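The complex appears here without one of its protein chains, the remainder shown in place.
Each chain carries a letter (A and B) given by its place in the written order, and its residues are counted from 1.
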Amino acid sequence: MSQTSAGDQKYFLPRAGLEPLVGILRQRGYTVLAPTRRDEIIALAPVESADQIARGVHDHQDGGRYRLTQADPEVMFEYGPGADSPKRYLFPPELPLVELRVRGNRFIPTSQPPAIAQYAFLGIRACELAAIKVQDRVFGLEGQDTLCADAAEYYRRTRRRALLIAVNCTRPGGTCFCASMGTGPAATEGFDLSLTELRDGFLLTVGSQAGAALGAELDLRAPTSAEEGLAEMKLAAARAHMPRHLDTRGLKERLEQTIDDPNWERVAARCLSCGNCTMVCPTCFCFTVSDSSGLTDGVYGRTRRWESCFSHQFSYVAGSGPVRSTIAARYRHWLRHKLCTWQDQFGVSGCVGCGRCITWCPVGIDLTEEAQRLGRHVPGAGAVPIPKAGGTKEALP
Amino acid sequence: MLAKSPIPKVPPKSRLAVFKFSSCDGCQLSLLNLEEHLLELVDAVEVAYFLEARRRELPPPYDVGLVEGSISTPHEAQRIRQVRRDCRYLVAIGACASSGGIQALRNWADIGDFVGAVYPNPQYIRTLDTATPIAAHVFVDFELRGCPVNHAQLLELVSALLVGRRPNVPTSSLCLECKRRGLPCVLVTHGQPCLGPAVQAGCGALCPACNRGCYGCFGPMEQPNLNSLGDRFLELGASHRQIKHLLRMFNAYLEPFKQASDHHERLEQQK
Partner (left out) sequence: MIQHVADMDYRPPPGMGGWLPVEATIVNIQPENFNTRTFTLRFVDESLCESYRFEPGQFNMLFVPGVGEAAISISSSPYQIGALDHTIRMVGAVTRGIDRIGVGGIVGVRGPFGRGWPLHKLAGKDVIIVGGGIGLAPLRPLIHWLLRHREQCRRVVLLYGCRSPEDRLYAAELEAWSGRSDLDVLVTVDNADEHWTGPVGVVTNLLRRIKVNAEQTVVFVCGPRVLNRAAAWNFLQLHVPPAQVYVSLERNMNCGFGRCGHCQYGKHFVCRDGPVFCFADIADIFAKEEI
């Protein structure tokens, strides 16, 4: 490959070319993060070889249910995203921010700023690219918001160094609705390279200068028109078989009118307020900075942790207590933020349609169903029946 | 749980006392198991009364009193009042002290039957009909949950009191800790009943990390929705009896668990 300019160039990467790709990335100092099979889930984890990438496995996702089954050992990426997303690495669940001592009338920092890792994400999905784009806005990657310059430094620096190699979804997971949100199943922007899995290799698309430079080191050939056609067909089929759907037409305007909707109470009867949805959501960004101190060493620490708006103490105001004291209020806040007020704040929807909040909700509350039901209440018409959580009956171990 | 009273700042070398009531000593052992931090702790505070660790007893008053165990005898019911008077800041540590513990299971039975079955001469046994948490008897300033308490939370409590910070002891669900660690959810991936979504965080998701469901030794979280979680367990194939047993363990007598376990007991008997 001789061209190095970014653009919509398509190539064919043979299956065996994945191993050299991992090798080159590692040589360049990247920590390669790819979907791996751990216990009974697909988890994004560092890999040293392409062999460690999960393959020959299908996932089965439904409300509150996630199972893996064996599949053709040759197929690689025929599973949807697991609970983890790149958020874990770009916006870590726990990050020590600063440690300090008090000397006279000065605070003396005793720690270095957190080290900035160099990540190459291999095999992330279109919805995850979209989620990264959302968090780029939240943490002000473009830098127009200088107010939190220092405070969002870790995200910005890690993000700028990260390489994104996407895999287009040819087999959507059971709770996916990316087609509704306009984020998938194929990656259209924001990647360095994207792959579409075919029988004996991948159709590779270059999305950036960095991606082109990387492609130049790979053993690529031009794709045949049959290969390009097959990739198109696979993605069209995935789009057509998207298991869930969210009608986004007028959704924001409808949700704006739902503060007094009786359905919040109905969801609250099922919602555990456990916060799983917010932890697995690839765009949720809430955090708490908490302070600590050593017993005797006089060192004070400040640590940032993922926090959930479902926790009762989240909105606690000293002297007057929590603002959102009921589960209904917290669910309302989360859903309206995700699908409605997020757009006011960041100019983009907070939902990318990955379906994680549905799969990992212990009782299988379905965001797409709840959002459809809201704002349609006709007084006296009786409520819409709530379907039970997904998942079949299983014997206790 | 949250502080019930303002957080004091105790001066360095404050006097710490540790008291034992009806319990297994496991929480006191957690204190001794702090290993490298134990020396720091002894440096930071004066251990004035801690019979499990040292014979020397300094007289009251104490700045901070840690109380392990539930109140299950008439003598204990008397003694806890004196302990309260002796301590400026009283902390109940562990499931027994904060909920009555596993021995509170007798609150559902006739204590006379137990005593008669176990002891050849039951007339010498003086015991109360119930085992109850410390807070049922005296005002408690703070509680640390768990069976046993978590090392990190014990250290956090002491270091927080030394600077006057509200101890960073979350009251939210265990799921938040579990997910921050990136553990696979045993309920979603195995269909295993796990109390995590209704249980207070603090242990660092020990059981889910070993592929086991949480059995709630940290007790109920701030606003547990046990109705919905119970329904989910039933869908997963658990029986009312199994759910009742899951709830009636270390924190059986703590209110939301007590009510929910009674509910499942009634449904079990109706069948």
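Basically, a contact is a pair of C-beta atoms (placed from the backbone, for glycine too) under 8 Å apart; a residue touches a chain by one contact, two chains touch by 3 or more.
Quick caveat, the model's predicted, so the values are computed rather than measured.
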Sole contact to the chain not displayed, among B:Arg166, B:Arg212 or B:His245: B:Arg166
Given A:Arg37, A:Arg125 or A:His337, the one touching the chain that is not displayed: A:His337
Contacts of chain A with the absent chain, listed as residue ranges: 97-98, 100, 102, 105-107, 109, 138-139, 144-153, 256, 259-260, 285-293, 300, 302, 307, 309, 314-320, 323-326, 329, 332-333, 337, 340-341, 343-347
Footprint left on chain B by the chain that the document does not show: 6-7, 9, 159, 163-166
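The rule we apply is simple: only the chains that are shown with their structure count from here on.
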Euclidean distance of C-alpha centroids - chain A vs chain B, Å: 36
Sites on chain A touched by chain B in the complex: 38-41, 43, 64-67, 83-84, 88, 93-94, 269-276, 279-280, 290-297, 305-308, 310-313, 327, 359-360, 362-364, 388-389, 391, 393-397
Chain B to chain A touching residues, read off their complex: 2, 37, 40-41, 43-44, 155-156, 158-160, 162-163, 165, 168, 170-173, 175-176, 179-182, 184-185, 187-194, 196-198, 211, 221-225, 227-229, 231-232, 235-238, 242
